[in-house]
Structure formats: structure tokens, C-alpha cells
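Below, a portion of the complex is reproduced, with chain positions unchanged.
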């Protein structure tokens, strides 16, 4: 049973490595103010996203091939899908920014990317602890789920303050449209990251 | 088996009580034309939404702890998630209205909030009847699923007429953007409420 266990957990860990890498690239992407530099970084993000897709496929194929899994089949499936949603949204956020080329959006994008990076790291830590569930050492995962909750709340505040400020000063409707759509994707990225907490909790309770 | 049964059904009922309370507050919110009054009502909606989140968590934890459930585990899970989506969208609609501060939107918002309130009441009635499934007295649930279908159709009409009218008279693109996004959230709220019908039907057929 142990080899199987290592297989799934090692695939899930590789996936979270990709999510962290993508989030780091997103921070770099936002900090770069030059369009060509951003395009280059976006290419790297796209590359990471494709790699994570392959890992997700591997997890699904492995699930369909394997009878004994370290925890419930459906929970592994959900966890992989939801981690994949996170990197997809990181990719979509960068892509939309490249396409829309908005004016400078103050520091909200940078703060949002920073929160996404912290959430990615938090997910990585939590997933790495999944093999210790049997030992009832779940303290680390609990700390991370609380941290993810706080980061998600911060992202909501950044989003709200950005919208209030944008509607207060921006008079160009096209620019407003672009910026609303970009900040919405970044905020959705934090939503997707936070949604992973549900399945982590389900797994923890099942192995309580 | 009966105590378990009561537990899940009573949690689901509490959740629909929250959805109805949230919908009533949304009607009040829309009727209030003063920004500060709306902010105060939004705080109450947020409070209800947080309370419903806690109930959903309780249902999930209970599901993970309990072996025997009144109907299929996955159906209880789906029902709780989908009810939670309804209160989340009520909350999001009010929040977006507070953030965007649109001009007066005619009576479409009020009609839409009224439809959401009726749908919430319909869900509440249907969920309260779930304990009578074994007695083959499913007439009440069937009436409610038909009513939810009609209410959803009405919401589609309100949405369409609003958009046609908005694009016909509004010349301010920023105002248009705000109003489109708000009416879309209200319409999505009715979609989410209507989606609950699927799982109600599934449960009914399984216990036919």
C-alpha cells in the first residue's frame, strides 16, 4: 500500500510546486511594467500551467488504474481538480492582463499577487503534510486552513477598496471595464485557492 | 436511525431559514434607497451568510462522522452546497450594489429581489417536506419544483427586459457596466435557487 500512497502524494506535491512557481511568476509579472517583459513572463506561466495539466492527467489516470488509494478516490480527484483550478486562474489573470493592457492599476494588483503567492505556499505546506494524517499530527494543516481563510479575507478587502477607488476616480469607461475584469480574475484566483480548504477539511475529518 | 435523520433534516431546515431571512433582507435592501441604510442591511445579510456557512460546515462534518444518513450521502452534500450557493449569491448581489452604487435601476431590482424571496420560500417548504418521502406524500415537493421553474422563467424575463431597456436609454457606459453586472448577479441568484430542483428530483425518484 505504501508505494501507491507515495505515488499520489508525490504527484499532488509536484502539482503544488507548480502552483507556487506560477504564483511567484505572477508576482514577477505584476512587478514588471514593460509589456514585452510581461509577455516573456506570461510564456513561463503558460508553460507551468501546461505542466500542471499533465500532472492532473497523470493523477486521474492513476486513479482509474489503482484500486487502493491513500485516501478516498473522490477526495484525491477533487483535490487535484481544485489545485488545477488555481494555476488555471493564475494563467488566465496574466493572459487577460496581456490582452487588455490596462493603465497602471496602483498597487492593488501587486498586493493581490502577493496574497495569491502566500496562499499557494500555504497549500503546498498543507498538501505536504497529508502523509502524516495517520499519525494524527494534523496541527500543521489546521494552521494552514486558518491562514488561507485570513488571506482570502484580505483579498476581499483589496478587491473592495480597489473597486471603490476605481469607480471614484476613473472616468474612462473602457479603462474601467478592463481593470474591473482583471481584478475580478485575481480575486477569483484567491477564491479557488480558498476552496481547496473544503476538501482538506473533509480529508482531515475522515482520518480523525 | 431516527435521531440521525432529524439531525440532518433539522440542519437543512435551519439553512433554508437562513436563505429565507437573507432573501427578505435583500428585498428590504433594494427598497431602501439610502446608501447608509443599505450598508446597515448589508451587514445583516453578511451576518446571515456567515451563519449559513457554519450550518453547511456542520452538515459536512456530520456527514463525515455519520454512517447512516436519511438519504444518500452525496445528495445531502449536494443539497447543502447548493443551498449555500443561494445565500452566497444573495450576499454577493447586495455587496456589489454597495460597492458600485449604481443610479436608480427602475423597479427591476425590486421585482428580482421579490422573485428570489419567493424562490427561497419555495425551497424552505420543499426541504421541510423531505422527511415525508417515505410516506410517498411527495405532492408538496412537486408543486414547489414547478413553482421554482415558473419563478426562474419570470426572472429570465425581468432580466431580458431590463437589458433591452438599459441598452435602449443609458448613454453612460460606466453606469451601464455597473447595472449589467448587478442584474447579472441577481439573475444568477435565481439560477442557483433553481438548480436545487435537480437534487430534490433525484431524492424524490430514489425514494419513489
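Letters A and B mark the chains as written, and numbering starts fresh at 1 in each.
Heads up, the rule we're going with is that a residue touches a chain if its C-beta (ideal position, glycine included) is under 8 Å from a C-beta of that chain, and two chains touch if they have at least 3 such contacts.
Every value quoted in this text rests on a predicted model; they were computed, and no experiment measured them.
Shown chains number 2; the total number of identical copies in the complete complex of this file is 3.
Here, only the chains that are shown with their structure count from here on.
Our note on geometry: chain A versus chain B, Cα centroid distance of 28 Å, whole angstroms.
Remark: chain A residues 160, 163-164, 167, 170-171, 173-174, 176-177, 180, 198, 201-202, 205-206 touch chain B in the complex. Chain B makes touch with chain A in their complex at residues 57, 60-61, 64-65, 95, 99-101, 172-174, 177-178, 181.
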